[in-house]
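All protein chains of the complex are present and in place, except for one that has been dropped.
Now for subunit A:
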Amino acid sequence: TLGNKMATGQQWVLVEMVQAFYEAPAYHLILEGILILWIVRLLFSKTYKLQERSDLTEKEKEELIEEWQPEPLVPPISKDHPALNNNIVSGPPTHNIVVNGRKCINFASFNFLGLLDNERVKNVALASLKKYGVGTCGPRGFYGTFDVHLELEDRIAKFMRTEEAIIYSYGFATIASAIPAYSKRGDLVFVDEAACFAIQKGLQASRSNIKYFKHNDVEDLERLLKEQQLEDQKNPRKARVTRRFLVVEGLYMNTGYICPLPELVKLKYKYKVRIFLEESLSFGVLGEHGRGVTEHFGVNINDIDLISANMENALASIGGFCCGRSFVIDHQRLSGQGYCFSASLPPMLASAAIEALNIMEDNPDIFRVLRQKCQRIHCALQGISGLKVVGDSFCPAIHLVLARSRGLRENDVKLLQEIVDYCMKQGIALTQAHYLDKEEKALPLPSVRVVTTIKLTEEELDKAAALIKKAAECILH
């Protein structure tokens, strides 16, 4: 009965509507009709584009096209640009290196542990070459995963005492792919302003909001974190979904200083930011077993969310790795661009890295020796008039900068190059640290980089320091 009533009620409404339609004046109906048609038109019309509303005729357009002159694809560069006259190294870039036909002692390659021409490494690489050939002919997903890749990942994870490791085929691409795998648009990244170029590119690719703090300045970082905390209180809903990261280097490539990791870890828990640590210079260098900054400071490695390093320095192979907890690392297997979309690491290079790890594990003493040698040259280079040493005493790649700038950067570069050339002539191979001046976030001062390896004898270290001192005296005064 109730149903019936409702049904009749509805019927009544319908009848009324039809009646109203008949009774309405014609102009009213026409107006409504036009309105409906307009809505339909709006719904189906193409998206409104500013460009298409141009009143240019075809002819005018053609004239515009005719007129347009693009800039050249690349600006011309002068013939004496240093990059066009790179040093040519004949033969292996090992302890004894032949640069531009001159025999030198190598103070420039990042071959910290001298593994580049290690016979054990070479033999393993050769055996691997014999088994697998050179290339992998595919990315990891498509038959580019070899048993040696899995072994290397396993070994690195064990060596670093983390759950999982992932390898990349190019050192630069490692951190540059890892950062954008986690940090997305709208997320927040706190970065040391001296961070290396690979980190800068990773940040740029992530399109996150980036906050730079002063180099190794924990107070400045905390100031930024506090500011953010206030910001978060204003907008708690946004704060709940904004991931925060802190990206630092173990030993800074650009300055040679170590990061204050224990304090950073404290801040991590206080402000709930995740730490990404780039250890390309410190892996295989710092710590009793060469595990890097975490071991150096005795920080629990699980407190660091992600550690990345390349295998191109201490391990003297090619490629890079990230390690940490599986919860974090595994994500890169589908989201790390340089991992998914690139051919995997040639197996012989992976085998070489495994053998290098073996050597590191067999001879934990080398890290102590390296440290002593670093300290020796660091000490010997002190007090050279005109030059200032930048970098910690245990850093294997320290910088010599001019104590007094000559004004223009290019003048400084020229002076330093004279020092490099002077030393090169005397059989000490050095190089300036190279940067892309216009691309760097905070361009480091021009510097001569002095790299220490365990192959260097004490005499050689002293000789180099004495030579640099002499060069500085000749050139800077």
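Here is the rule we use: a contact is a pair of C-beta atoms (placed from the backbone, for glycine too) under 8 Å apart; a residue touches a chain by one contact, two chains touch by 3 or more; residues count from 1.
Here, contacts and distances are computed from a predicted model.
Among the names given as "serine C-palmitoyltransferase", "Tubulin delta chain", "T-complex protein 1 subunit gamma" or "Arp2/3 complex 34 kDa subunit", UniProt records the absent chain under the name "serine C-palmitoyltransferase".
Only one of A:137, A:379 or A:474 touches the absent chain when the whole complex is considered: A:137.
Among A:255, A:317 or A:447, the one in contact with the hidden chain is A:317. One of A:158, A:272, A:368 or A:409 touches the chain omitted from the figure, and that residue is A:272.
Among A:326, A:385 or A:405, only A:326 touches the chain that is left out of the view. Those residues of subunit A that touch the chain absent from the view are 50-51, 54, 56, 61, 64-65, 68-77, 81-84, 86-94, 97, 99, 106, 108-111, 115-118, 121-122, 125-126, 129-138, 140-147, 149-150, 163, 169-173, 182, 196-198, 201, 204-205, 239-244, 269, 272, 274, 302, 310, 312-313, 315-318, 325-328, 330-331, 333-334, 337-338, 340-343, 345-346, 348-349, 352, 429, 431-436, 439, 449.
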